[in-house]
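Inspection log for the structure reproduced underneath, given as structure tokens.
A single protein chain has been omitted from the complex, and every remaining protein chain is retained in its original position.
Presenting subunit A:
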């Protein structure tokens, strides 16, 4: 699914990712943990092609294709989805309008016809229900006046509609109450499949009780410094990151 090799990237001339390596197979869930400022969000942004995040060396393949060559919208249509750590508001543009355009863009890319408004509405309503968002959220401006938790659930709702093949969730669990955490986890678990992979960035091992990862990685100082299975998360919870830093540095 995804092959990252010796990836180096900088923001405003400052090197953030330093020779990062990661390989994800179809159907796998990889959790990424690590201290604040380690470069976790940067990794998501670089993969999604956010302007301003400059790849200085290394390579990334998505489903065998050179990801770094693609424009951000093409990456999205090819099935890369980033659930934002801080979803931005777009006043006046309804959620529904954005999502219909997004789904249509992807379908067109795949050579399929546009969905009718009725078909789309049906799907959108189901997606809302799945994340316990009232349908009125479809009509509201994108993230406009949404609470923190609503924004996060909205991201998952979008993910469900777009059916991506690689989902990157950047701290989707932070700011969620316990019920909402369950809702988000259920959403992700419902989408788990042989053809779909996930990168789940989180600070809390609690989320990993609900979304059980195949691998857990620690990202520090711009690279993966330790990888393990689910038990690594428990170990981190108990010991923090400092022991690792000493080990690595």
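By definition in this document, contacts are C-beta pairs under 8 Å (C-beta built on N, C-alpha and C of every residue); 3 or more make two chains touch, one makes a residue touch a chain; residues count from 1.
Rule of thumb we're sticking to: contacts and distances are computed from a predicted model.
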Ask   = The complex lacks one chain in this depiction; which UniProt name from "ABC transporter permease subunit", "GMC family oxidoreductase", "Fe-S cluster assembly protein SufB" or "Putative ABC transport system ATP-binding protein" does that chain carry?
value = "Fe-S cluster assembly protein SufB"
Remark   = Among A:1, A:38, A:142 or A:220, contact with the omitted chain is made only by A:142
Contact residue for the chain not shown (choose from A:77, A:152 or A:217) = A:77
Query = List the subunit A residues touching the unshown chain?
reply = 48-52, 71-73, 76-77, 81-82, 84, 87-93, 97-99, 101-102, 105-106, 109, 141-142, 158, 162
